[in-house]
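Of the protein chains in this complex, one is absent; all others appear in place.
Moving on to chain A:
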């Protein structure tokens, strides 16, 4: 099960990174969102994978899931949303002001290379 979990994390990270390396804003934003899923899964797993663990304290129960990574990931999810929102709206602003949705500075060498 651990190997499967790690494989999923790896695939998500790879897909997210591939998208983040694209030259247009929207795929980059989607890629960052995907990457943040992978990161959240990774962080969550640092507490170990608990099946049927208790999330809430009850008398007589000893098998709890690790709450600390959960708390950290919970805020990370919300912050991740804020980051996605900010970057996508920045992308819209750039398109509005410059008429382009390319991520590279138009004066740069690389963007020319990308156009060809």
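Basically, a contact is a pair of C-beta atoms (placed from the backbone, for glycine too) under 8 Å apart; a residue touches a chain by one contact, two chains touch by 3 or more; residues count from 1.
Just so we're on the same page, contacts and distances are computed from a predicted model.
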item: Options "Monovalent cation/H+ antiporter subunit A", "Aspartyl/glutamyl-tRNA(Asn/Gln) amidotransferase subunit C", "NAD(P)H-quinone oxidoreductase subunit 2" or "Ferredoxin": UniProt name of the undisplayed chain; value: "Monovalent cation/H+ antiporter subunit A"
item: Touching residues (missing chain, whole complex) on chain A; value: 1-31, 33-34, 37-38, 40-42, 44-58, 64-68, 70-71, 73-75, 77-86, 88-93, 95-96, 101, 103-111, 113-116
